[in-house]
Each structure stands twice: as C-alpha cells, then as structure tokens.
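With one protein chain withheld, the remaining protein chains of the complex are depicted in position.
As written, the chains take the letters A, B and C, and residue 1 is the first residue of each chain.
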Amino acid sequence: MASASVTNANSSNDGSGFGLGWAIVIGIFVVFSIGAWFALDAGKVYTLTETVTYSQVDDAWVSGAVDGAAQQVSWETSTAVNADTPGAALSASRTIGVWLAAILTLCIMSFLAGDNPFYKAAEAIVVGASAAYWMVLSFWTGIVDKLLVNLIPDITRAWAVPGLPESASFDVIYLIPLVLSGMLIWRLSPKGGWIARWPLAFVIGATAGFRLLSHLESDFLLQIKSTITPLYVTGADGFQFWPSVGALVILLGVLCCLVYFFFSMEHKGAVGKTARMGIYVLMVTFGAAFGLTVMGRITLLTERFDFLFREWLNLL
Amino acid sequence: MTALDPERIKVILATDCGSTTTKAILIQYVDGAYRQTHRGEAPTTVEKPFADVTMGVINSVTEIGELAGRKLVDDDGRIISPATDTEGCDIYISTSSAGGGLQMMVAGVIAEMTAASAKRAALGAGSIVMDVIAANDGRRPHEQIQRIRDLRPDMILLSGGTDGGTKDKVVQLAELIAPAKPQPRFGSDYEMPIIYAGNNEAQTDVSEVFAEGGFDLQIVDNLRPVLERENLGPARDKIHDIFLEHVMAQAPGYDKLMGWTGAPIMPTPGAVGDILQTVARIQGINVVGVDIGGATTDVFSVFDETFNRTVSANLGMSYSISNVCAEATMPNVLRWVPFNMNERELRNHVKNKMIRPTTIPQTREALMFEQAVAREALRLAYKQHKEFATTLKGVQQQRTVGDTFTQEAGGETIVNNMTLDLLVASGGVLSHAPRMHQTAMMLIDAFEPEGVTMLAKDSIFMMPHLGVLASVHPKAAEEVFDRDCLIYLGTCVAAAGNVKAGKPAFSWSFNGMSGEIAGGEMELVDLALGETAMITLTPVRGVDLGNGPGKKVEREIKGGTVGVIFDGRGRPLGLPEDRSSCQSTVQGWIDSCAMYREEEETAAAV
Amino acid sequence: MAKAYTPGLLVTGFREHRCRRILPIAGEVNVSIGDVVTANDVVAETNLPGDVNPVNLANQLSMPASDVMDCVVVNEGDTVAVGDVIAQTKGIFGFMKTSITSKVAGTVETISPVTGQMIVRGAPLPVQVRAYISGQVVNVLPGEGCEIEANVAYVQGIFGVGGETAGSIKMACSSHDEELDAHHITEDMAGAVVVGGARMTAAAVARAREVAAAAIVSGGIDDADLKDMLGYDLGVAITGREQLGITVIVTEGFGEIAMAARTFELLKSYAGTEASVNGATQIRAGVMRPEIVIPLESTPEVGDGKRKYEEGQLEIGRPVRVIRDPYFGIIGEVSDLPSEPHVLGSGSKARVLEVKLPTGEHAIVPRANVELIEE
Partner (left out) sequence: MRTLMIATLTACCACVAQVHAQVAPPTNVKTADAPNDVGNQVIVTWETSPDDVDGGVTSYVVVRSKVDTDESTPIDEGAIGDVPYGVTTFIDENATAGTTYWYGVRATGSAGESAIAQAEESVTPTMEMINAGKIWFLIIMVTISGVVILYVYHAKRGGNISVRKIAGLEAVSEAVGRATEMGREVLFVPGILDINDIQTVAGITVLSNVAKTAAEYDARLEVPTARSLVMTTARETVQAAYLGAGRPDAYDENRIYYLTDEQFGYTAGVQGKMVRDKPAACFYMGAFYAESLILAETGNSIGAIQVAGTAMPSQLPFFVAACDYTLIGEEFFAASAYLSDDPEQLGSLKGQDVGKVIAAGLLVLGCLLATLGAMTGSSGIDAASSYIKDNILGKAGVMPAMVLHIGQEDDTE
C-alpha cells in the first residue's frame, strides 16, 4: 500500500487523557521553540511599512496627498523583507501567524502518532474557523451580493455595498430564490417539514436537467468524437506502423471498458472476457493516475516542509 | 468413564438408535487392522408400548452376538465390557436420532453473521434447526415472539455481537425469548435449556433477563468473538452436553444406555459430521457427504478443514417427493428421463409415492423416474448447501490494487467442486440402487464434480457409528471407514471450462490404455475395486481438469465397482432444451455408462 | 416365511373408537364423565387473545412519528371497525386531507408517539371444541378437554384435505368403480357426506362445494385437480388446515382408481347415517390418516369376534391392494410368498409376493408395494 500520510493509530493513546507523556512533549517543544527563537530566529517576520495616500481631486483619485482635495485616504502597507533590510521591523502579528501556522501544522502532523489532544485541538480550530469563514463568505457572496442587491438595492447600498451602481434596481426574479430559501428554512419549524423538500427537489431536479445536457455533450458525444481516429495512420513517409497500433489499442481499450460498464448482462463468456480486458485497461489507467496523484501529494508535503524549515525555522 | 488406552481396544460395539431401526455393528482388530465384522438390526423401542431404548439395542446386539459367535449381552441384559477372548466388547458406543433427533432454535443479531454462525454450530452438532431468529430477519418483534412460542425446541442457542460489540441487540433478543416462555418438546417439568454464546460483555445482562425462572441458562465462549473468526467448539460441545443431560434424559431408557457407553451418545448427524471431518483431516482431502432420506436430505462438506452441514427439509425421496417435483419443476425432473411419460399420470404417481412412502419401484421406467427425482433433490440440496457453506460475512477485506476488479463480497461459497476429492453417498435411493453405475451417475449429475473426484457410497450406513468411534479412537474409525464403510464406486474425471460439443475435450491414459473424450461425451473404463493407477490427463486449451485450463494432470486414481468415468459434458451441466434431443442425449449417456445394462444383457442371453 | 408384516388401512364395520378432544390452550370443559354427546356438541371452549395488528401510521401518513399523535382521531381503548377513520392529516387549508382507515376491527391498544405505531388488537377468538363423534364422555381432562368413546364403523382413507366435519352419508355413485362426476351431485346433498366410487372429477368437487356438501369421499383424485382446488402444489402430505369449505377424502390414491368394493359396500350400508369425517392427513412419523367415523346405535353382529387373519400379517389368501405401478390399484389375493429375494424389472433385488389378480393372472409384486386390506 502506498499510503504514506496516515499510519495505524495507536489505540493505546486514544486521546482521551492528557497525561504526563503529553506534558513532557509540550515541555520539549517549548524548550525547542525557545532555542529555535534565539538560535535560528525562527518564525520572525520582518516588514517594511509604507504609508500610501490617495486624494480625491475633481471626481478622480490621485496618488499622494493633494491640498484641497475633497477627500483623502491613507493606509499602511507592509511588505515582508529580510531582517537586514534598512528600516525593517519585527512584525508581531506576522510572527505570531507563522508560529501559529507552524504549531498547527505540527499538531496536524502529530496524527502520525495517533489521535492526540494536539490533533484534536488543531482539528477543532480548523473545523470551527473554516465553518465560520464559509458562513461569512456565503453571507456576503450569496445573500448580500446576489439576493439583497437585487431585491433592495437602495438599502443594500446604504449599509453594505457602497459601490453599487445607481442603475441597480429591484429585480422581481430574485423573489424566487428568496421564497425557496424561506421554504428551506421551514425545516426549523416543528410542523410542515415537507415544505423544505420542495426547494431541495427544485435544486436537485434543475441540476439533473442542466447536467444531463452538458454531460451528454461533453462526456458522451465529445468523448466519442475525440476517440474516432483513423486506425491507418500515415505520415510523411506513408503508413506508420506504431501509431496505427496505438490508435487500434485506444479504440479497443475504449470498447472493452465500455463493455465492463454494461450492467444489464452477466459478465460471462465473450462479454466476460471483453470486460476483463476492459478491467486491465482501467487498471493501467489507474496506475498512471495513482502515480500522478502521488507526485502531487509529495509536492504538497514538500511545500509544508518548506514552510516549516524555511519560513519558520529559518533553516533553508 | 475411564479413558481407555486405544492400543488395547480390540473389540468395539457400536449402535445407532434411529427413529425406526436400531443398527448395531461390531468392529474387531483382525490381522493388524480394524475391520467391521458383523452387523445386526432391530426395531427401535423408544415409543410405546416398549418405551425403553435399550430393548432395541439389546435385540440388535444379541443378533450380532449370534452372528459373531460371541457373547455380548450377559444374562441380566447388559452389554459385557471389557472384553475377554470370547465374550464382550472393549468399548460400547452409540448415537441416537430417535424421537425426531435434536431440535433447536437459534438466535443471533444479524441473520448472515452471528445468527448464521449459531446455525452452523447447531447444525454441526447434529441438530435440526427449526428457526433462526435475528434482529434483521424482517419479522416484527411480536411475530418473533409468536414464532418462539409456537416452536417447541429441545434447546435454544442464543448468540450475537462480537466480544465487546453490541450489547443492546443481544439483550433485546433475550427479551424476546424470555417472555415468550417457549416450552420444551419433552417433559414439562424441566427448564428450557438456553446456551448463550454471544458478546462476553453482555453475559450479565443476559443472565438477568433469564433470571426470572423457567430457564436453564448456560454461558459459553462467544461463537463469533470477532467477525473474522468463528469459535464454534464451545457451543457445539455444550449442545452435546445438554443433549445428553436434558434431551436424552427425557427419552425412555436413555439413562440406562448412557451408563453403558464408553463415550457420550451423539446425535446421529453430528457423528456423521465427525467421521467426515476426521477422515478429511487424516487424509488431507476435501469431502462431501450426502444422506438422502425419505423426508430430508443432509449434506456435509469439509473443505480445507472447514466443516459445514445443511439439512434440506422437504427434499426427500418419499414423504417429500412431491415437494421435490414442485421445487425442481417437472420439466427439470423429466430431462433425466430418456422416454416420454404422461405428465398427468406422473403427477399422480408422485403423489401416490408421497402418500405411500414405503413402496419401491418395480419397473425400470419407475426406477429411472425415481432416480431422476433423486438427481433433482440432490441438486437442490447441494445448492442450498453451497449457499450456506460460505466464507464469513462482515469481514474487512484486505486488498491491494491488483484486487481492484476481483472484489468478491464476503459470504462466497467455500464449496469448490474442483478441489473436491471424495464424494460419499448414503441413503436409500443412492445406496440401494440396483446398479452402482446408477449411484455414480446420480452423484455426477447432481453434484457436478469437476476434475478428478472419487465416488463412494456408505455400504450399510455406519458413518454415525464411526463418528463416535472417531472421538475415542480416530485411527480405528478411519481404518474401518476406508476399508468397510465405504464402497468405492470409482473415480470421476470431469472436464470443466470451455468444452465444445463434439470437439476433443481431453485425452487420458493409464495402465497402458488411453483414449480421448469429446465434449458432451461420457465414457466408462474399468478399474477394479482396490486397484489404483497413475493417470495422465491432457486437456485441450480452455479445459480444466484440476491444474488450470489446458494444464496436464498426473495423479493417482482409485478403482471401484464402477470404474473410471470420464465426463466430457462440461460444467455447468447443460441438457438440450428440446425434449427429443434431450432424450437422445441422456440415452447416450446412459448407454455409455452402462447404467441399466444388466437387464439388456440378460435379455440378449435368453 | 409365510407371514410378513405390512401395514394397511383400516376399514371395519365395528370398532370401539376413542378420541381425545383437547383445547389448544387452557379453557373450560363443558361435559362430565358419562355424558352422552352428539357430534356437534361443544365439549370445551376458551378464548384466544385477539390478533395483534400494528398499524404504522407514521409510514402511512408519511410524517415523523412525533407528529402522528396530532392526526390520530381515536383514543386508546376505543373500538374501531373496518373502514373507520383512525387518523387524518390537517391538509392544506382544509383541503387535500389524507385519511387512514382501519383495515381491521378491534380495540386500539396503544398509540406510540415514539414509533408512530397504533396497535389494534382484534376481538378475542372464541375456540370451541366439538365432540366430533357422537358417543359417551369417558374421561375428562380438567381445563384441557375430554375423551369420547363410541362404537363405530370406521373407514380410513389414504389422503384427505380439510378438517373435521359431520353429515349424513349420501351415496352418489351406484358402484365402487363409477367415476364421481358433477351430475351425481344433487341439491339435497347439502351438509351431507357424499360418497362416490372411483376418481372424483374436479367438476364433482366444485359442484359439491356449490351445494355445500360437508364432505366428499371417493376412490381417487387427479393431482392436477387437487392442485387447482388448493391453489398450490402440495409438497408434503401434511393437511387438515385447508379452508375449502368441504372436506375431501380419497380412500385409495391418486389417479383413476376405484374405491375398494368392501369400503364402498360398508359406506353404502350406512347410507343416511350421520358420520364424522376428518380429512387431516399427516404422513410422517406418527402417521395420521383421514377417517370416516360412523357411530353405531347398536352393536352389530360381529361374527365370533375372532378375526380371520392376524392384523398386519401377510398370509396366502389374504386380499391385498397393489399400491404401485404397474398393477397400481388392483386388489388381488396373495397366492404365494416366496422367501428368496427376486430381481425386479427395475434391476433391484427385493422380497416379493405373488398376487392372484381378479383376471386370474398371477403377478410378482414387491412386498413393499402391497397393502393389506384389514377387516
């Protein structure tokens, strides 16, 4: 088995207690961190801070401070730089960020030794934070940006989306999603649970109908179309043997796989043999995909190590 | 009961108290080997007016004594033991299926998992399983209660949950059984024995449920400690104990009989299972045994030392003959009959056999029809057996990428006709067929063995006796089994795989003879009883005779009263759909296997 | 060996018949020792608890179990009849209401808000045990039942379907080998035990059911007809619980077969007499055969009380019926009992006997294939 990422969870430490062992682990980590902080400047991020100012002159924003401007805004931008850059200062927030990221990375990686309190903590943080993040995101992209903007443009502009063009107007079509949303939320009511099924039915039905076309076109017709090639391949010097064989293999492979996915007949006799060939084709495909994906995973792992050793521990 | 030194056992007396007859056999150590020397029979005397099983036992033993010229019963009507040179026996053993045998109800959480294991344990111990109650058997609790109430089993086996697994479901089962208060079949004065062989953590809870009274709860090790493994031994042993202590004790005369025996009395089918297991273990072979009776058919199998037994109720040759015809359908029965029969008359004929179960076929046509029914009964029973004898369900599969497309679900049958070495037949229609060729052909047609398979029949149904003997003296049991119990019919060599009709399937050679078998063809070659030969088989491409498609097979085969049967018909056996071509095909097989030849020869001689 | 044991069916003009009449569960016995009862008298009775019928309202209403309580319109303890509305949804603005009606009659035992199930228990089922034969109570088993004894003429059939019934014997056929067809059955045979001769046709059975005969008895029946009648192919011969409205008994077997002349004559001699009939058959260990029991008012003359032959013993000269092909159904006389086994046409060796057939021929038949005609 080619799974490197997760090993057998040691059932002895099921993470239920926070015993002496973990206290020692924390102790070692703290000592290590202090050492790393001083010896390696681990996780210290230096930034160069600049102030950017814009002024509004005659309905246009120009860079820099202009006297008599109708409005003037300024903010600071920080760029991470090497510690020896002139004017660079240690950024507390970024340093904390790197440390947090490193600690959380280690916590997650501690799963290699089985379930443990660190993993649990990291898991809870990731799940909680991301759920909250998605909640906020959906609110702004879904409810505000799509629904409110089209239903109550003026009010929305006033409190949420100042950049909304004046031309935006009430769009009656958006009442439909509003009603559907309302029906969906009906679930919370103890009565009439069936009401929530209608929007779901709508979503699933509409999706199915919509996807039918696109799937049939892209996964069915286009696939067939792109597989149709002459089995007699000619090149500059006439008939080319190997490319022709290749084309034949592709055609036969596709046909065999197609037979494997026949459900309404038993895979016996000739059908069984063909399906078997299809299986081999699929296996070869899977093998290739497997290798490709493993490579991708290794890259991800490298990225994480890169973060730990370079950005955090300053070793590379 | 004192442990006897097996070396010193020279005279063994065994009885099997069947529901109608008590059969006794005598085994003696003759010329350096154990041989079955004499046998006797007497009506069983469990029921009124005799109501003492020992009377039938003494009658049958007296008969043997007379035949053997050896005094086995003393003047007080007791079996003489230990033996001297001229009288008595060294050990007396017995089995019993009188009074309908051992009837059990089993319960488990999931029908295909612990309940199936419980059923296996009960069947393996030789009982008849009246019903299986499971949490997922589709019945509502009150229906289950009603069912438990209606049944009157001898004992109940309750299992469920792995060790440390589900507790509440097991207790729920107990809570179904307890209020139903099932009544034992015999004797209202004794408590219903319940064997608990489930989750070890639920033992206390289960005993609390049954604490109410009216139950005799016995706790043994879980029969499925983990889903990956069965541990049927403790439950099986406990079933035997209770069979002796409770069930047998209720039957008249058994207390006396128990005092005589040198080994615990076993239920007859349990003993048959034991001897087959012993033989399979000692000889390192896979064995299938079948006992076709009037009402039921028992199939036993030992594959890779895993033993399974099934009882096909309502598949039998007399009481159940009508049911066989109904289940197999008349066209399926008739495909084995090479002449036309009036279906209406045939139906009446079958029903008449059902209501008058003891009649025997007088004409050849009647015999052929009865043997056709037997083929279907055996085929159906074997099918049921295959469905039951499976690998364990609910097991996590360990796979590699290479297994991607061979994803076999758990619960695949472990019965593999290709690896089957020995097929043993017993029961009236098989052992009393006028010609052994018929027995052999019925076995081949019904069981469809593949590759090289030895065929044998139980000469006088002494497997039960030997089963008990195996528990005290396995060597003696095995010797007698091989020499006297089994009559070897011969060896079947059958082609499996891509057999084309009329085209060569394989060629054979042994003892200087050789030949070629074509697809759809059968051939019989003599090899006498007691002889062995090295056979070389060369299959054509795509045909499997045991070593894989197209691979040559060289092995030793045993001769028998029939000889070597070469079967080129392929597997699964297909018969022509068309009635007339089916008839001629079957007639061809009958001719080439000399199934009904004797009479024709006689006719020719006249 | 000039004698051999072989079982046969009992057909006798006289016998002391005792039968046990037992309740399925404990109840009340209405008779006491010495009472004279008739076939239809109830000798013991009890009530079985009614059937439990769970009605899954949550499923039927397609709603969570917790909502079911709001829709139920009956209360625990209420009596419901078939067709009564037991639950109804609120619907939308009073429209599209779904009503659930009870499919059983009984008492609402429980309504569970957890499972959404309503348990309706049917009315207690009265169970009455009738005397079945007219005779005298000779033993009472308190709470369980009683034993009744009578002097009877007794005919055992080979196979039957349907349970206990009683009626007066009416002869439909004039001879023992006349096929019993529909035209033999007349309107006045309602409640009677119709006796035919040879095979009874499907039409005859149908006609007998039409005129509400209590039972129909004849020599044989076609299996195909039996299958049509029952609606299924009988697998094993365990019968007695069929609800056909009529009890069917065949005395000889399946197919074209005439009733034994003696049986026919015996029944004919009691034409018009009340008879008790039971079709229950159980061919297994503890065999049960269908029976026709004719209680006798007076003890008939039974010769010198000594039987001509020992029961169950084959002897030369005894009448036997061949019960298997090729001589199936033929009644002959044992003419020889060779002791050596004989090779049959089938190739098997078996002990046989020689039967003198009515045609005067002698046939060799396996001993297993004959049945003694008991007298």
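Annotations
The rule is short, and it goes like this: a contact is a pair of C-beta atoms (placed from the backbone, for glycine too) under 8 Å apart; a residue touches a chain by one contact, two chains touch by 3 or more.
These numbers come from a predicted model, not from an experiment.
Touch with the chain that is not drawn comes from one residue among A:Lys146, A:Lys191 or A:Arg211, which is A:Arg211.
Between the chain not shown and the residues B:Arg35, B:Arg281, B:Lys393 or B:Lys500, the one that touches is B:Lys393. The residue touching the chain not shown here, chosen from A:Val203, A:Val245, A:Ile298 or A:Leu315, is A:Val203. In the full complex, the hidden chain is touched by chain B at residues 109-110, 112-114, 135-136, 138, 160-162, 164-169, 199, 224, 227, 393-397, 399-401, 404, 407-411. In the full complex, chain A touches the omitted chain through residues 1-3, 5-9, 14-15, 108, 111, 114-115, 119-120, 122-123, 126-131, 133-134, 138, 184, 187, 196-197, 200, 203-204, 207-208, 211-213, 215-217, 220-222, 224-225, 227-234, 247, 251, 254-255, 258, 261-267, 282, 285-287, 289-290, 292-293, 296-297, 300.
By definition in this document, only the chains that are shown with their structure count from here on.
Taking each chain's centre as the average of its CA atoms, chain A and chain C sit 76 Å apart.
Distance between chain centres (mean CA atoms), chain B to chain C: 35 Å. The part of chain B that touches chain C in the complex is made up of residues 19, 100, 140, 142, 295, 314, 319-320, 322-323, 325-327, 344-345, 347-364, 366-367, 432-435, 596, 598-599.
Interface of chain C with chain B (complex): residues 52, 54, 158-159, 220, 222-224, 226, 233-237, 253-255, 281, 283-285, 323-326, 328, 344-350, 365-366, 368-369, 371.
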